[in-house]
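A single protein chain has been removed from this complex, and every other one stays in its place.
For reference, chains read A, B and C in written order, and residue numbers begin at 1 within each chain.
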Amino acid sequence: MLDKHGIAKRIAKEVKDGYYVNLGIGIPTLVANFVREDIEVEFQSENGVLGMGPFPYEGEEDADIINAGKQTITTLPGASFFDSAMSFSMIRGQHVDLTILGAMEVAENGDIANWKIPGKMVKGMGGAMDLVASAENIIVAMMHTNREGESKLLKSCTLPLTGVGCVKKIVTNLAVIEVTPKGFKLLERAPGVSVDEIKNATEGHLVIEGEIPEMKI
Amino acid sequence: MLDKHGIAKRIAKEVKDGYYVNLGIGIPTLVANFVREDIEVEFQSENGVLGMGPFPYEGEEDADIINAGKQTITTLPGASFFDSAMSFSMIRGQHVDLTILGAMEVAENGDIANWKIPGKMVKGMGGAMDLVASAENIIVAMMHTNREGESKLLKSCTLPLTGVGCVKKIVTNLAVIEVTPKGFKLLERAPGVSVDEIKNATEGHLVIEGEIPEMKI
Amino acid sequence: MINKKVANVTEALQGVKDDMTFMFGGFGLSGIPENAIAQLVKLNVKGLTCISNNAGVDDFGLGLLLQQKQIKKMISSYVGENDEFERQMLSGELEVELIPQGTLAERARAAQAGFPAFYTPAGYGTEVAEGKETREFNGKMYVLEHAFKADFGFIKAWKGDAAGNLVFKGTARNFNPNMCGAANITVAEVEELVPVGELDPNQIHIPGIFVQRIFQGLHYEKRIEQRTVRQRS
Partner (left out) sequence: MINKKVANVTEALQGVKDDMTFMFGGFGLSGIPENAIAQLVKLNVKGLTCISNNAGVDDFGLGLLLQQKQIKKMISSYVGENDEFERQMLSGELEVELIPQGTLAERARAAQAGFPAFYTPAGYGTEVAEGKETREFNGKMYVLEHAFKADFGFIKAWKGDAAGNLVFKGTARNFNPNMCGAANITVAEVEELVPVGELDPNQIHIPGIFVQRIFQGLHYEKRIEQRTVRQRS
């Protein structure tokens, strides 16, 4: 079974040379730490920066240079700042190659819910609805089950949707799963996790074809 | 009767303190020469400059600094350059206070034609269609009649339209005319021009109420 | 040069009244119009509709207006950092319209640019699209969204001049440029009001035509919401 860093590490393998990548808040943010150093990747943040670098050294924080999680950041050579309309031109116009974001629920048809629990939690969608409606390539990073042990990979979402039929791949603490017309196709198991464990933790239809390899991280 | 410079001089009186003004090619360009010096006005050109100044001194022309007529220009302190989309945001968003442009025909309902003579002349509308569709305040600068002596103030336009019901005021070599629901309302006569002369040169319905004063320039 | 400079925040906010709609630049606490917000607190105008990507934190930014219950309705994309906000919303005291962030930016830009409406894919198939026109283009579904309408827009820039020209810094730029000229009156406050002619005409983010009033802001706190640092190795 993977921890958050393990999930991030596995997702980092999906990041290809020359990709512009938008990372959501939470586990997705950790992905930046694990991207191979021999490939060229640029991170975009929807509040208006391309070419994000690591966090600043103490004393070098700048209130005017933050990411979408409101964290102080730095920029790398070749970076640029821009306004919100242009930022979403990058996203909506499909210039960003890969979007990695968290979710509360994903359905077997690729629907995603991650912005609202009616009557309980209403933080808002931020840029997530633009991202999922636009991106060609969306990977969800999340735990396979919620705190109550209930599956987050469902037949259909119960929470208000963020987007419809948009998720392509899911990486959880248990598995790598592809969203296909037939349902959740199991691609890889997390180290030490059996197919049955994944089956039990998945409410939606799980497609298992042939031998399922263990992830290589 | 006025010449081109006279028309420009009369129109310059319509330019008020604090106005952003877009000047079309031809007579409108001359208006800048006659604006009172004790008021603050900025000239916008749709190719992407606000705060245009006079032509450059010889040897100081810059191929990268031109107006919409492709003429070399200078800029004044406080000027800015911007892209075409932003330029038309200024125009379409009604941030430009006054548009002055030429015309081949104006109809008594405010229609204007100035971009095409089918089978003969097809230069294109440039920014004129955006300007006339957006501006609250449009003044047409033109000769009252064409080279054949035919009226350019018509019951309805015969040439392909640039915009519908948009012209508010017309200044010609003969008269100042307001476009009203009743037709062309004669406001002022050019020096030495009689009401009858204007009547004869106007095909559309001319509204004459009371004494028509001579222009003060 | 058309002069947009006013003496101070009091003059800049003249005409502000109860029940108006305002737009505020800023993302989180970055690039928010601190002076205008402080003045709105002082004026204690009520019944406001506020268009802003976020709602500040409990004791800063728009949170200050929430504390005084000046806000009737918020139009935002993300409001996760504010307990008082959540309390007022869940109790029904505060009306809230949550919209996608890119839609928020573009509805401002549409108002600035004179577009009444545009089609965007964001929110299709979700409750955000409920009651809105949807339409297919090239095999993909889109939602029709409309330009904002607001009485005042409050903008924070880094540098500006009396002609109203603005330059922003870093990610404090965010929604600020898109909201300039999107409201009936755009009020810009700047960290540094420079002499006209000092800003490079080639490097002005927002030309003065989109700004009605500009003033030198005072006492910027520029609070950092999430101070994240790394170790020196």
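Just so we're on the same page, contacts are C-beta pairs under 8 Å (C-beta built on N, C-alpha and C of every residue); 3 or more make two chains touch, one makes a residue touch a chain.
All figures in this text were calculated on a predicted structure; none of them were measured in a lab.
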- For the chain that does not appear here, which of the shown chains does it touch in the whole complex? A, B, C
- Candidates A:E40, A:E58, A:E150 or A:E214 - the one touching the absent chain: A:E40
- Touch criterion as defined above, residue of B:M1, B:L76, B:A133 or B:I212 at the omitted chain: B:A133
- For the chain that's not shown, point to the residue among B:I100, B:L161 or B:M215 touching it. B:L161
- Task: Using the touch definition up top, pick the residue from B:G26, B:G69 or B:G102 that touches the left-out chain.
- Result: B:G69
- Message: In the complete complex, the non-displayed chain touches which residues of chain A?
- Response: 18-20, 40-42, 44, 49-51, 75-82, 85-86, 88-96, 134
- Item | Touch list for chain C against the chain that is not drawn | 106, 114-121, 137-138, 140, 142, 146, 167-170, 201-203
- Query: Which positions on chain B touch the chain that was left off?
  - Reply: 45-49, 54-58, 60-73, 81-85, 87-88, 91-92, 111, 115-116, 119, 122-130, 133-134, 160-165
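Quick note on the criterion: only the chains that are shown with their structure count from here on.
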- Query: In terms of Cα-based centroids, which chain occupies the most central position?
  - Reply: C
- Query: If you average the CA atoms of chain A and of chain C, how far apart do the two points sit, in angstrom?
  - Reply: 28
- Could you give the separation in Å between the centres of chain A and chain B, each centre being the mean of its C-alpha atoms? 55
- Item | Numbers and ranges of chain B residues touching at least 2 other chains | none
- Query: Taking each residue of chain C in turn, which ones touch at least two of the other chains?
  - Reply: 109
